[in-house]
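The complex appears here without one of its protein chains, the remainder shown in place.
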Amino acid sequence: MTHSKLIPLAEAVRRYTWDGMQYASGAALPIGSDAIVFGRELLRQGRRDLHAVFHCSSQQLNLLAGAGAATKAECGFSALEVFGFANGLRRAVESGAMALEDYSNLAMPLRYLGGALNWPFVPATTNIGSDIQHRSAFAPHDTPARTKIPTVTDPFSGREIGAYSVLQPDLAAIHVTLADIRGNSIMLGTEWSRFELSRAAKKVVIIADAIVDSGCIRQFPNLVRIPDIIVEAVVHWPYAAWPQSSPGMYDVDEEHMHLMNKALATREGTDRYVADFVEGYDDPDSYLDLIGRDRLATLAKTETAFLLDPYRQWILSPDQVAGLSARGVAA
Amino acid sequence: MTHSKLIPLAEAVRRYTWDGMQYASGAALPIGSDAIVFGRELLRQGRRDLHAVFHCSSQQLNLLAGAGAATKAECGFSALEVFGFANGLRRAVESGAMALEDYSNLAMPLRYLGGALNWPFVPATTNIGSDIQHRSAFAPHDTPARTKIPTVTDPFSGREIGAYSVLQPDLAAIHVTLADIRGNSIMLGTEWSRFELSRAAKKVVIIADAIVDSGCIRQFPNLVRIPDIIVEAVVHWPYAAWPQSSPGMYDVDEEHMHLMNKALATREGTDRYVADFVEGYDDPDSYLDLIGRDRLATLAKTETAFLLDPYRQWILSPDQVAGLSARGVAA
Amino acid sequence: MSAPDFTRPDFTRQEMMAIATGREIRDGELAIFGVGLSMLAGYFAQAHHAPNVRAMTEGGVYGATPVGGLPWGIECNRLSVNATSFTSALDALGFLVASGRCDVGIIGAAQVDRFGNVNTTGIWDGEIGESYRPPKTRLPGAGGANDIACGAKRTVIMVTHEPKRFAEKVTYISSPGYLEGANARERYGFPGGGPAAIVTTLGILRPHVETKEFQLDSWFSFSSVEEIRANTGWDLKVAPDAHVVPEPTQAELAALRRVDQTGALRKKG
Partner (left out) sequence: MSAPDFTRPDFTRQEMMAIATGREIRDGELAIFGVGLSMLAGYFAQAHHAPNVRAMTEGGVYGATPVGGLPWGIECNRLSVNATSFTSALDALGFLVASGRCDVGIIGAAQVDRFGNVNTTGIWDGEIGESYRPPKTRLPGAGGANDIACGAKRTVIMVTHEPKRFAEKVTYISSPGYLEGANARERYGFPGGGPAAIVTTLGILRPHVETKEFQLDSWFSFSSVEEIRANTGWDLKVAPDAHVVPEPTQAELAALRRVDQTGALRKKG
């Protein structure tokens, strides 16, 4: 019962990902908290031909698409909100390198919900009547039906509505604020669709900004929306969502958001970005050095910091976490 | 923005209930936290012919059925777990006084989910193939289709599954641990289906064991699973779930659970119970006196009390609450 | 499993049933326990041989172990006291059970039939008939057991062994076993495989691999083939390799009684 599931990021990617897999992440809004560092590691390990399932693209899919690692994607929204279009994704779509299947921001969590319930389809009362319903970027033989969102007849009224296919991704890499070593996870800020995704995915790896003592979990069980029983592994990686934000933890890095998106607009810029910010570190420490300790201190001075106050007493230090890695644990 | 929605219990029942309505409550497990005191007030005001929608019956429906106030009910489970059968409900069903439509404990939240989404039906992969599917205690013209759980054809596979009708009760009286004066609500312990019910019901009245300052809400927004924007009114009533339990607040009153259920086994016992424990108080104070202050002190010594610790500093005193009632508020 | 304990400790039939049920649970499994005795059986397994069982209740209560004896219900403070996560019925029964993810569920029964179909809804005098009519005796309803019976990879049914509870055919199927037997479940596409065992106060019944008719798999040391057949409402077949069930070990009894602190299983037997 006290087995630790803490493993290094590189090991999580080695163990739970493969070329051609259906990979889900980007789980908290277009520019919100997301396991972006997991996407960086996918690139470091040369994963290819990914079928990306992202409620919203986020900088992670922007990067994976821009670098050519994702050849298929399904999204509800694929830009960076006020930061503009997602240039890497855009380039991949416009060039035909990545087929992007469009849904809406409600369709995606509903398709996770349907996957979580193992339903054959999910009723659709939106997306129908628009071009989202029938236009498919995927080859027809890639979808379970001949049409993307077919109709289904309500047996009560005889009325026709739509039917979504469901999603059960091979893996979900989910960013959370706090987790214990077994994977019990607390999210601060909107869940967006992380709750539904965690139940839809065949496997779940948690990427946590901080590790807490299990006392925190027992004090706040209603906040533990992802329980350990469905978690394969936990990766501790501070500022894992950078340059995006993590409510309570850190603000968005506006400068890097622009720099990154500008770089991803071209192949050359992407190569340079990968060399600098994907290959440019070896572990969490050198990652934090790369970002810059001063910058991190500024980002951590978020006005939302008070949201973390009730849990701070349980946050483990890096040394404590190191002593609790999956192999080292004894308790 | 600072309008108080705090109103007395009697006013909430006067304002939001009527004879023949579809009334939902019993929202946290068969013997868990439930707005039982709201059911008592329905009896005090002589409401009749209620169509009760209870995920699980709880002592509230046991009482309403036993006293003859509910003539129809839909439940997933209709007993009192280790406390045994629900004698009042049982008597009402066996005599034909109340038609009880059976579903399962998953079917009920799914039907709330479907109501919340305003779907025409909800896919059913359980309940089918059992007698729950087709046997209906309601007259056929009471259901939207000729059969209770008809089939629907999955457009992707051609496979047939079931289709539930959805629930959108006229009112949900939902018990919560903590609420602010606008209705932002925190539940400790399992939500059971209170989240889905709060979105399915046409109107929501919150029955809170305690009222907290809005500072508590802003400190723990992730715990606020029922936001004020969907709440009509807030009733403050300590020990509102008595004799059932409220995690963090009080334990189940084992003695009264047995006494109540035994009384409800007969018409005479029910009359006596109503005279003693439904008509026997005038306000929260005399209600607490009736239960007995010593007994309440014992019930409050629950081993789960630590779950309430993070929020205690924001709990308002009875005097503070009295000053914040819907009419008295100025701020 | 464990070797029989020849010191023959005193134990009740209900305790034997709970221990035999608990033995069906394997370490690491995702498991759901109903209320009452089935919860004691499940948490006994956790306390004895399945420390890493991933246990839940249909209320969405995770990571808890009961404190202070048999919980009154699936949200009881005796269970809520040390949970690591509280979610909802939709999560536990829907996402984790009806989906087909859950390995094993323990359910109870007022009545069970030859094909493991369970009735917990009502007792009628005779057939219900074309239209529904009120039962003579109203029972608790399906609860989460129907969802568990459809979705869990396998279920274990726990029931007191009395003739009235073991019917050729239940009047009302609250939770499906193998329906009319053989592959009848396939009609409905249930992700779950159906009941693996009916564990009673006298012994264990298991389904025939093809017909899915339940037959006697084993009897408890204090019981016999004859007693079990006499208490079963259909002509119970006996498996060729039927055998006696090992008695509880001291360790098993100790673990069970730590869980059953209020002695719910010792009250009758």
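We just call them A, B and C in the order they show up, numbering each chain from 1.
The working rule: a residue touches a chain if its C-beta (ideal position, glycine included) is under 8 Å from a C-beta of that chain, and two chains touch if they have at least 3 such contacts.
Note that the structure is a prediction, hence the values are computed from the model and not measured.
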| item | value |
| --- | --- |
| Touch partners, limited to displayed chains, of the chain removed from view | A, B |
| Among A:Gly39, A:Pro109, A:Gly183 or A:Pro238, residue touching the chain not depicted | A:Pro109 |
| Touching residue (missing chain; options A:Glu94, A:Glu268 or A:Asp319) | A:Glu94 |
| Touching residue (missing chain; options A:Leu9, A:Leu50, A:Val252 or A:Ile291) | A:Val252 |
| Residue numbers in subunit A that touch the chain omitted from display | 28-33, 55-56, 75-83, 85-86, 89-90, 93-96, 100, 102-110, 113, 125-132, 135-137, 159, 161, 188-193, 195-196, 245, 247, 251-252, 254, 257, 302-304, 307 |
| Residues from subunit B at the interface with the omitted partner, ascending | 1, 3, 116-118, 184, 199, 214, 217-218, 221-222, 224-230 |
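By definition in this document, only the chains that are shown with their structure count from here on.
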| item | value |
| --- | --- |
| Per-chain Cα centre nearest the global Cα centre, belonging to chain | B |
| Whole-Å separation of chain centres (CA-atom averages), subunit B against subunit C | 29 |
| Centre distance in Å when subunit A and subunit B are each reduced to the mean of their C-alpha atoms | 36 |
| Computed distance of Cα centres, subunit C from subunit A, in Å | 39 |
| For subunit C, residues that touch 2 or more chains besides their own | 86-87, 94, 98, 191 |
| Sites on subunit B at which at least two other chains make contact | 125, 159, 161, 188-189, 191, 307 |
